[in-house]
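Heads up, one of the protein chains got dropped from this complex, but the rest are sitting where they should.
Chains: A and B, in written order; residue numbering restarts at 1 for each.
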Amino acid sequence: MVFSSDARWEMVDAITRQTVTYGTYKHTLGDVLGDLTVKPLTGIPVAFAALYAFWSVFTSFAGTLMTDGFMVKFFDGFWLPWMQSVWPDPASWHYFLFVGNPAADTCFEAFGMLTSGLFVSIGVVLPAVLVFYLMMTLLEDSGYLPRLAVLMDSVLHRIGLHGYAIVPIILGLGCNVPAVTATRILETKKQRFIMMTLLALFIPCGAQLGIMMSVLPDLVGIVMLCLIVGFCIFGFVLNKVIPGENPEILVDVPRYHWPVKEYVAKKLWNRTKGFLKEAVPFVLFGILVVNLLYLGGVIQGLANLLEPVFVTWFGVPKETVGPLIAAFLRKDLAIAQLSTIPMTTYQMVASVVLVTIYFPCVATFVVMLREGWKELIAAIVVLFVVVFIYGGIIHGIGILLGVA
Amino acid sequence: MTEEKAKGNADLPEKGTTVLMLGNPNVGKSALFNRMTGANAIVSNYPGTTVDFTSGTFIEGGHTYTIIDVPGTYSLEPRDAAEEVAVRMLRDSPDATVMIVLDATKTDRGLYVALEVMERGMPCIVAVNMMDAAHEKKITVDIAELQRILGVPVVSTTATSGEGVRDLAEMLRKAKVADIGAIAQRLRGEEQERESVRGCGGCGGC
Partner (left out) sequence: MEQNESKEQNEQKITLIGIYVALLGLVTLAFGIADILVWAGIRPGIQVGILAIAGDDFFRWAWGGFIMICAGLFMLAGSTRVATLQQSAKVVLGGVLVWLIAGTDIFARLCVAIPADVASPAFFNSLSGFLAAFAPPYTPAVLLFPFTLGILYLIWIHDTDDS
C-alpha cells in the first residue's frame, strides 16, 4: 500500500500526538549563544573571530613552530648537505633528478626529488595539513560549522551555491582532493560543477598557502585578495551562464557540544592518512616528472612557444613560464620555484595568482575525473578562459596603477 | 574523508543478514554504527562524509549481520547525491532488514521516511536515538506505544553513551514487515491486536 505525501504526514502527526510529549523547555545559555552565532549582526563578527583564531593557530603551529622552528633547520642544516655529500657524481642525470642543484644552500633551491620533494611534503605541507584538519574537525564537531553554513547562505546564493558550500571551500584550503569529494553535499549538477570549477581555480590548498607563507609572507594578503575577488566574480558569472537549479538549503543545526576526543582523533588520523596516501606520492612523483621534462628539454620548448602570450598578455617575465607549466604537476613547488626568480612585486603577485588559479594539480585532476569526465572537460575549458581573462584583468589593473 | 568504502553493491558481503541503517542526517547513525561494529566510521555534524557508505559486521546470537550505514535522507524522493545513493541502496538489497534510526527530539521528520520504508514492505526495526538530548529538552517518547502503533520492534538508544545498543542488536532478529494498513487502522482507534509484538510491548525498555 502506498500513500500520498500528505496522507503520510497526517499519519506522522497522529503517531507523534500519541507517543511524544513535550515538557516545558527552558532555554539555556547554550541555546541563546547558538542563536546569536547565526544572526548576522552578531554572527558575522563571530565568524571573523573564528577565522582569525583558525588562521592564527594555523600560522603559529605550522609556520613558526614546525616549519621555521624545526624543519628548515633540519632539512637545510643536516639533510641537504648529507644528501649532497653522499650521492655520487654531481654532474650526472640521476643527481639532477634526486638531489638537484649541487650548489644549493637550501631545500627550496635544490629541486631534487629527495631534497625539495621531501622537504615540501614533510617539512612544510604535513604540519600545515595536520593542524588544518585538527581545527576543521573541532569546528565541525563542536557544531559551529553548520551555523557558519546558515550564515554564509545568502552570500553563497549569489554565486549559485548555498551555505553548505562553505564545507568544500574550507576543506579546499587544506587539500582540494577531499574538497572535490565533499562537493557531493550540494544537490544539483550545476552547483557541483560551479563548486568544483571554483575550487580548482581560486582556492589555494594548504600546500600552496604553506609555501606562500614561507617564501613571500608579505604578499599573501594581496594574493588572497585577488583570489577572493576572482572567486566572487566568476562564481557570479558561472551562476548566470550555467543552466540548472540552485535549491534552498536544508540545514540541520545541532546543539553546541564539546567534541568527543576519540572521534576527533579518529577523524584527524583518517584525513591525515588520506593526505599522506593520495597527495604525498604526487609531490615526489611530480618533481621527478618535472625534472625529467627539464632534462628532455620539453619545458624549455613549451616555454619558448608560450612566451609571447605570458609576456605580453600577463606581463610576467619569461623565466616564469617554466614554473607555470610545471605547476600542473605540483603548484606548491612552482611557487617555490618562482620565488627564486628576480621579479618586481607586481610580477610576483601576478605569477603567483596565475599559478594558483590556472590548473588543478594532478591529484585534484584525478578526483575530478572520478566525478565525471564531461564535467572535467567543461571545467578545463572554463579554466582556460578564466585564466586568460583574469590574468589579463590583473595585468590591466597593474598597468592602470602604474606598477606593471 | 577516506573511510573504508565499498564501491557499489558488488562488494557487499553475501553471508548473513544485511541490515541497512537508515534515517535523517544528524540523528547519530554513524555513532550508532560505531557502537555496533567498532569499525572505522566517521561521525560528523554535516551530511556529506557518509556519501561513501560505510559497512561493517557484528555477530549477535551466533548470527552474522552485515550492517551498512546509509547516507542520511529526509525522504525516499531524493534531493541530492547522498539521498540518491540511499534510495538506490534500498532498491538494490530487497532482502535486507532496515534499521530506521529516529532522532528522539525530532521524531516527526524521521517517521516520515520510516513510513515510506514500511510501504515498501521491507522488514523493519526502529531505533529511537538521542534519548539523552530528548531528556535534556524535556521531551518524552512513549516507546511502548510507538511499538504498538507501528507493529515493529522499537528500541530506545543513546549512541553516544551506548545505552540500548545491546537491546537493539538483540531485537534485530525480531524485525518484521510492518502492515501499513493496520497502522492506519490503529491510528483511527480500530484495534487489531498483533499478539507477537504486543507480548513484548509492555515493558518498553526491551
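In this section, a contact is a pair of C-beta atoms (placed from the backbone, for glycine too) under 8 Å apart; a residue touches a chain by one contact, two chains touch by 3 or more.
Every value quoted in this text rests on a predicted model; they were computed, and no experiment measured them.
Put simply, the hidden chain is in touch with A once you look at the whole complex. Among A:S5, A:T21 or A:S60, the one in contact with the hidden chain is A:S60. Set against the missing chain, the residues A:V32, A:V241 or A:V309 yield one that touches it, A:V32.
The residue from A:E10, A:D68, A:E307 or A:E375 that touches the chain not shown here is A:D68.
Screening A:G77, A:P90 or A:G244 against the full complex identifies A:G77 as the residue touching the chain left out. Chain A meets the missing chain through residues 26-29, 32-33, 36-37, 42, 45-46, 48-50, 52-53, 55-57, 60-61, 64-65, 68-70, 73-74, 77, 221.
To be clear about the criterion, only the chains that are shown with their structure count from here on.
Contact residues on chain A toward chain B in their complex (touch as defined above): 1-3, 5, 8-9, 11-16, 18-25, 140-141, 143, 145-146, 149, 164, 167, 177-178, 181-182, 184-188, 192, 247, 250, 252, 254-255, 260, 263, 266-267, 270-271, 273-274, 277-278. Across the complex, chain B meets chain A through its residues 1-3, 24-26, 40, 42-49, 51-52, 74-75, 79-82, 107-108, 111-112, 115-116, 119, 133, 137-143, 145-146, 149-150, 160, 180-181, 183-184, 187.
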